[in-house]
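One structure is given here, and the rest of the page talks about it.
The other protein chains are all here in position, but one chain of the complex has been omitted.
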Amino acid sequence: MGEFTLKAEPFLDRYERDFGSVSIKELHQQAIVSFAIPNGCETKAEKTLNKVFGVACPKVGNSVLSKDGSARLMRLGADQLFCLLSNQQDTHSAHLVMNQKFGQDIYTTDQSDVWVCVEVSGTQTRKALERICAIDLHPDHFTIASIARTTMEHLGTIILRSAENTYVLLSASSSANSFLHALETSVENTM
Amino acid sequence: MQYSGFKVFLEGLRGNKGWTPAWREPDPKSEYDVIIIGAGGHGLSTAYYLTKVFGVKNVAVLEKGWLGSGNIGRNTTIIRSNYMLPGNELFYEFSLKLWEGLEQDFNYNAMISQRSILNLFHSDSQRDVFVRRANAMILAGADAELADEEQLRRELPFLDFYNARFPIKGGLYQRRGGTVRHDAVAWGYARGADRNGVDIIQNCEVTGFHIENGICKGVQTIKGAIGGKKVAVCVAGSSGRVMAMAGMRLPIESHVLQAFVSEGLKPTLPGVITFGAGHFYVSQSDKGGLVFGGDLDGYNSYAQRGNLPVVEDVAEGGMAIMPMIGRARLLRSWGGIMDMSMDGSPFIDKTDIKGLYFNGGWCYGGFKATPASGYCYAHLLAKDEPHPVATEMRLDRFKRGHLIDEKGQGNQPNLH
Amino acid sequence: MSDQSHRIAGGLIDRSETLEFTFNGTPMHGYLGDTLASALLANGQKLVGRSFKYHRPRGIFSAGPEEPNALVQLRSGAQQEPNTRATVAELFDGLTATSQNHLGSLEFDFMSITDLLAPFLSTGFYYKTFMWPAAFWEKIYEPIIRSSAGLGRLSMEADPDTYDKGFLHCDLLIIGAGPSGLAAALAAGASGLRVILADEDFSVGGRLNSESYKIDGVSGSSWAKQALAELKSMDKVRVMNRTTVYGAYDHGIFGALERRTDHQKTSFGKPRQVLWRIYSKRSLLTTGATERPIAFGNNDRPGIMLAGAVRSYVNRFGVTPGKQVTIFTNNDDGWRTATDLVAKGVKVTAVIDARNKSASTPITGAEIILGDQIIDTAGRKGLRSITLKSGKVIQTDCLAVSGGWNPNVHLTCHQRGKPEWNSDILAFVPGGILPTGMKIAGAANGKLGLSTGMVDAVAVAQKIVQDLGQRPASYDIPTSEDEPQSGGAIWHVKDSKKRAWVDLQNDVTVKDIQLSYQEGFRSVEHLKRYTTLGMATDQGKTSNIAGLAIMAECSGKTIPETGTTIFRPPYTPIPIGALAGRARGKHFRPYRLTPSHKWAEENGATFVETGNWLRAQWFARPGEKGWRDSVDREVAMTRASVGICDVTTLGKIDIQGKDVAEFLNHVYTNAFLKLPIGKVRYGLMLREDGVAYDDGTTARLAENHFVMTTTTANAVLVFRRLEFARQCLWPGLDIHMISTTDAWAQFAVAGPNSRKLLSKIVDAPFDMSNEAFPFMACSELTICSGTPARLFRISFSGEIAYEIAVPAKYGNSMMGALMTAGQEFDAVPYGTEALGVMRIEKGHAAGNELNGQTTALNLGLGGFISKKKDCIGKTLSQRPELNRDDAIRLVGFKPVKSDDLLLAGSHFITRDEEANMANDQGWMSSVAYSPTLGHSIGLGFIKKGHQRMGEIIRVVNPSRGVEIEAEIVSPHFYDPEGGLQRG
Partner (left out) sequence: MIINHPLLGPRDASEFVYLGDESLINRPDPNSEDADDRFYEYGYLRDNPAGDLRELWYHEQGDRSWLVVTRNTLTHEITSVEMARDVAKAKGRDK
């Protein structure tokens, strides 16, 4: 016992770079748990979520921060939500905690390592994202806390507008390097 | 009128006053032995062989628009016989052999150019599949040649051997494959059929079939009813619409395939080249345009036009294997409607309605089949039995479970 | 500069910035604001190119994108850009251009012999000859035709520039920033719409920059400048110059190309062009109109231009194309050219109006000739004189021709809308099915007067504002006047005996069109295809209508009866590089890396592309001579002790819900209803057509929690099909799926010592014994002091084997830990090749066997289709021809001579039968050299294979010129009873 221990290695090696009016940063301590709502249990599930997070369940295409601000609930589909928890030392136990709280009301799956999580921020962010994102990110249209699951440069991506000029992007962890390249190129091409 | 270099010379001296129409513009007669619906490539070649080879005399071809307005007039002109399955390969090889003597046969220069077709492969397992195919081709009497990377580097130095996402590992050549001036095929067959006495009636849309007690006796058209002992439908792209008038549902969906041509360029590509890790195939026309295409748009359509995602996908495929075309410009894009069948292979068959015959389901491979399709359809119409190389192209094959699925994609037409 | 012989005063160019350039190596100068064409004209360069077929000397014909003649090769080396229209190429310092399509120099083109042979090269001549002897076509005729045809040359080097793409969204896309577009944008912008105003030119204003119009009392170009400034102050309006909207696609999506650095010598590492997809709720086409010429004898000489283009050069660029200009018109608009030239002090020799009608303004110093027409011209490399029908000869070095104006309907045709004939303006206007949400205004809609056009555009813009549910703000339409527009229907001069060009670029003459009619090519499409009219790089922007008119004349029909031609995307040619954007080279598609990629890199792995994945193929060790050495060693060491392979790429799907077991029973051929918790089961999936589709395993982790694995290749497709089954076929079942392929780093640990190795890393009290954790067991557990993990006891190699999964972030570290723990067993990492060898030794089907053409019966998996239940594909798998007696079966092959190598793709022929397709018995799907058995082995499909064990067959490979003999054997070469993996 104890002879071997494993080290978690973030997908982009804690990448962080300031381009001036845009900066890109890997959020490497993000726990992600997916919630699936059992058939016919929408009301019950929404009640449970309200109880656990202290907020009403968001509508599809939107997200909401939990009452204590520690978790963000993103409604991706009719029966699917993602829960993002920032600054987690152990990203893989979050779903177990949730699982215990939910029982069979909601099915949970650990998604932490499915996704590389990147924050892009700065005044020119929208101009850079215009190059790869087909979603209309105009501030009147894609309001703060809006989310969308779409595709960028052949890669499935979830985009969240977390603040005025800040976006959190989730894309498959196995192609993290290609995704980062797409982002960097977009920023460089619009500088 | 017989065409020849001498005739061109003589007419040049006479101010080209002596050329006569390539075909007549007849009014329909009340009755024909065979009515062919559709003056596309296949319909016209059917009429040509029916009269020339099988001795049928009284034949009409009815065309909704202008002759050659189907996919014969909007394809990417490739001929080849690089198939794998017995139900296909013998047929396409027969077709390629007919192409080889066609111009002298119908006295029209269709610019049949056997400048080779090359299918690139990019992985070991893809190579295995191509070896299987190459061997099948040779066993069927066709030609096939496997080229390794080194050979391709020598022959096609402009391919991306240096920075490719999917490295080029080799390719399957069919040297006898190539390209043809597609419109000229329609015109050559039309002129030939017309000279054999076939009435080609343009602007004569068929509006219904005359079917009595399960027997087809003719058609209704916008120019009136026309009787026919045999009615041969040959309208790939519109098969569903036409056969619906006879109350038949088909194992076919109509899909749009886009095609593209660049501005004219001095000789750039020696032959046809296809990408094995994306959707792109290209050749160069005698006028100098790069003629290229890729995948179907993917959705059912009769609109003869496509959308941007496929345009971009095709361009990406092109740049992936030959980045020297980056500064060549796309001049025109257009769309054709494909009869996409349930296993990617066609039909030349009788129907359950006596006297009504069907030819269709050519997917995006109909052009290369033009001579054999017409020949075999003519054989079926004349003798009421399939030509030996077209015995598998039956409508009931799905019911029996006899699939001719080259790509292994199953009953989803847009994947073939 | 004094050396610019044809430069005159005025214009919108910046004379303080001199730009140097060369044409065919000759140094020349121009100014900022010039196009290459205006600079060439300023330098007195009349001859700029050769025509396509007859290699006729040609000069600049237009001042815009419709240019048929002045195509040049721009730049040099790998950046050489053939067929660039000089009329839209912005001049920059250091530009180099060369003329194209000639053999020898531009002045002495040997290929101009074709012009002398023209009588024998009439339209379609090539269809009538070159047929004998047949073999000569490829060898002789075609190479000659090909090298004389074509236009410019590619460098044949990879395009060194980069391209980018992007997405834009707007309420209203306005295409064309001429007077109508600007006014519409001002009106819509004032009403608060999100507007994009795009224009292909580098300076907005459209014809305002080329004409002497006044708007609101100032010059048209000044008004355009003011309008631009105002639009730029509106934060919801985006003005995009140098941006060509090239295609109208479904549902309001447009393609647009923005040229970012084409006006510079270098791109400074930035994308040269950006391809935009514009999503618009509405669009407004204000693309104006294009002038058309009149065909007459020898109307193709350098110096013969469109009259409006002459105005452009004089007014916008401060260049006069000639010193003695003659005007030939059939309409009022042509006269304005004379007025403008006179105002600029350019000598107008004569104005010839084919009608018997004169304009009101007197033209100082010009001879006015009414009711006459030009029948011939002289001057091979530059116009010298013209001859009129009346016999009069006029010396002139520039002829400005106006045949009226055609609305620019190009984009309205992209959804196969057919323009309609408007007999008032004698031109086609937009008609038929228009692109969704599109409106047309101004000259593009046939409202040819300046004032009329602007009023129309504002009205349409305000209507759009209303349609979008907003209130139109008040907008004062600027004051301007309509210029006189009436004209006559004169398409070509009938009395010309000489060749009269209709399509200048493709060398289609009036006679060619008449011959086309004579030979029966009478529909518009036949005309186009037979003569090549309108098929050149300009898509016939200046020639289609005349062609149609001449055909109408031949048939005695009207123009609309004769037909219309529609334009196809793109509006102007678009570089293929721009359409591809960034997706080229290594970035053609994304890379997916396995969690242990870094470890593999550090440990000598060779990688292979597997779909988008990059996987370790083998790990070479020093001294190994080739890949076979490495692979043989990896197999041998795994079978001898233990090997480790990253198998993360297999698809993983987390499935939860109350009805998962029932669902799996539907989608797998074999039974899953009673799969116990803690167990894994192999499963086979069929397509609904009964053909085998995918295989994998599914583990039951809890009552309502399952984990499915799929093959690497089908991961996405299986997920899609399962979602279809879940939502569309059995929507009542409670099933929830999410992909966890990337969540878990999964490693196969295989070999007799695999258990011992893993025992070292699993956390207590997990019991690894065969009794506690037998073959096909699974469990969640922790390893390495607390890392969550999943363990499956499954085997692809036939050995005692496990697959162990840890969260992907630990994957790289895990590989290291496994190797460290395995050191004492001489553990070996193995790649996909060794994996493949072991699966062939074991007789497992993989991608080469599950190729979408084979059934469970073919694969020897018929027994996996449960007789007790239905599943997807079962009914259709029972069709008779899929179950023929002589159906192919998957079996093993071993060479009769043990040194022989089997090759995949070989076909099987029964001994003593001839090798042909009729006797084809099947094919070899997978082969490997088995280090375990010491010879080559293969898997393949052969008719009735299961009944032919021991038969020797011919393995033919004619494409490689080899044939060997092989024995049909069981596909299970290694441990056929399967005892090892259970040990």
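Going in written order, the chains are labelled A, B and C, and every chain counts its residues from 1.
Note that in this section a contact is a pair of C-beta atoms (placed from the backbone, for glycine too) under 8 Å apart; a residue touches a chain by one contact, two chains touch by 3 or more.
Being a predicted model, the structure only gives us computed values, none of them experimental.
Participant: With touch defined as in the header, list the contact partners of the absent chain among those displayed.
Facilitator: By the stated touch criterion, the chain not on view contacts A, B, C.
Participant: Per the definition of touch given earlier, which of B:76, B:174 or B:301 contacts the omitted chain?
Facilitator: Only one of B:76, B:174 or B:301 touches the chain omitted from view, namely B:301.
Participant: Of C:76, C:479, C:727 or C:947, which one is in contact with the hidden chain?
Facilitator: The missing chain is touched by C:727.
Participant: Per the definition of touch given earlier, which of B:252, B:265 or B:319 contacts the omitted chain?
Facilitator: B:252
Participant: Kindly state which of the options A:41, A:55 or A:76 is in contact with the chain not pictured.
Facilitator: Missing-chain contact among the listed residues: A:76.
Participant: Check each of C:15, C:232 or C:251 against the chain that is not shown and name the one that touches it.
Facilitator: Reading the full complex, the residue touching the unseen chain is C:251.
Participant: Hey, which of C:874, C:943 or C:972 is the one touching the hidden chain?
Facilitator: Result: among the candidates, C:874 touches the missing chain.
Participant: What subunit A residues would touch the chain not displayed?
Facilitator: For subunit A, the residues touching the absent chain are 60-61, 76-78, 80, 134, 148-151, 156.
Participant: Under the stated touch rule, tell me which residues of subunit C contact the chain that is not displayed.
Facilitator: 249-253, 279, 415, 433, 436, 688-689, 716, 720, 723-724, 727-732, 870, 874-876, 878-879
Participant: So that we can see where the missing chain sits, which residues of subunit B does it touch?
Facilitator: Output for subunit B: 238, 240-241, 244, 249-254, 298-303, 307, 309, 342, 398-399, 411-414.
Heads up, the rule we're going with is that only the chains that are shown with their structure count from here on.
Participant: Provide the C-alpha centroid distance between subunit A and subunit B, rounded to the nearest whole angstrom.
Facilitator: Measuring from centre to centre gives 50 Å for this pair.
Participant: Need the CA-centroid distance for the pair subunit B / subunit C, whole Å please.
Facilitator: Whole-Å distance between the two chain centres: 22.
Participant: Using mean CA coordinates as chain centres, what's the gap between subunit A and subunit C in Å?
Facilitator: So the centroids are 32 Å from each other.
Participant: Going through subunit A residue by residue, note those that touch at least 2 other chains and give them in order.
Facilitator: Subunit A, residues with two or more chain partners: not present.
Participant: At which residue positions does subunit B touch at least two other chains?
Facilitator: none
Participant: Using the touch definition up top, name the residues of subunit C that touch subunit A in the complex.
Facilitator: Result: residues 162, 164-169, 194, 270-271, 274, 277, 279, 582-583, 587, 589-595, 598, 612-613, 648, 654, 656-658, 704-705, 732-734, 736, 738-744, 760-761, 763-764, 783-785, 787-788, 806-810, 812-814, 817, 820-821 of subunit C touch subunit A.
Participant: For a test of understanding, state which residues of subunit A touch subunit C in their complex under the given definition.
Facilitator: Per the stated touch rule, the residues are 1-11, 34, 36-40, 79-80, 91-93, 104, 107, 109-115, 130-136, 138, 141, 153-155, 172-179, 181-182, 185-186, 189.
Participant: In the complex of these two chains, what residues of subunit B are touching subunit C?
Facilitator: Residue list for subunit B touching subunit C: 3-5, 7-9, 11-13, 15-16, 19-23, 25, 65-66, 68-69, 73, 86, 89-90, 100-101, 103-104, 107-115, 122-123, 125, 127-136, 138-141, 144-146, 158, 160, 163-167, 181, 183-184, 187-188, 202, 262-268, 278, 284, 286-288, 303-305, 307-308, 311-312, 314-316, 318-320, 323-334, 397, 399-403, 405, 407-411.
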